[in-house]
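All protein chains but one are shown at their positions in the complex.
On to chain A.
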């Protein structure tokens, strides 16, 4: 890492010294028709809903690397506080690091105020941080939780805007999931009905969107506590093989057999005595 200001002490945070080199590298790569590796995105369906007793968050579990499935069972529902959880879509690393930082900040804040954290605190810190980096941190998040003021659900976009709604979906499968919500959502639903609704919404995302797949994860947050169902539903099972592709020994008949001995002559012979003193 180059030190462009040798007189001043090094500072922490982002270092932009390689951006020019990267721009030149990408230019020369694109001349040859190749492209630089892209950051791994999650290609996700995440959804959240407010029901009678609290909040339910749901997510699929596939992480994609352009057109290849990179992880078949990743966790997209992250812990922020004992009563607040957050689903992350967009660039996987950005979502992960952002939620970890938010979790630490919220813990420090609640230690300093002496009160349990509010969902609105997390949303405000998130949107201020994402706006500061002008969308270069590519993570869209759904924050949900139950605090002293009640159950809340917020969605935060990569550039820093946010929405407060009773049901929300984000990610590449958002359109498929929100169509299920728009059709069947009612306010003050019971737990079973709400759980089915979120499961169906995520399943719609899994089947209708190429970037989402594998299992459905659910996280139910109420005043009483949190239940995290990892792998709540597996709508896509691996199919059974119908036939056998192995051949029994003796399947192929031997027609003829010819043996040719190879003549070998000794060309050179040298003897080395080993020193075994």
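Criterion: contacts are C-beta pairs under 8 Å (C-beta built on N, C-alpha and C of every residue); 3 or more make two chains touch, one makes a residue touch a chain; residues count from 1.
Convention: contacts and distances are computed from a predicted model.
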{"item": "Protein name (UniProt record) of the chain left out of view, among \"Protein TIFY\", \"Proteasome maturation protein\", \"U3 small nucleolar RNA-associated protein 15 homolog\" or \"Serine/threonine-protein phosphatase 2A 55 kDa regulatory subunit B\"", "value": "\"Proteasome maturation protein\""}
{"item": "Candidates A:11, A:149 or A:270 - the one touching the absent chain", "value": "A:11"}
{"item": "Residue of A:25, A:39, A:108 or A:148 in touch with the missing chain, whole complex considered", "value": "A:108"}
{"item": "Contacting the left-out chain in the complete assembly, out of A:72, A:115 or A:136", "value": "A:136"}
{"item": "Footprint left on chain A by the chain that the document does not show", "value": "1-17, 19-20, 23, 97, 101, 104-105, 108-109, 112, 121, 124-125, 128-129, 132-134, 136"}
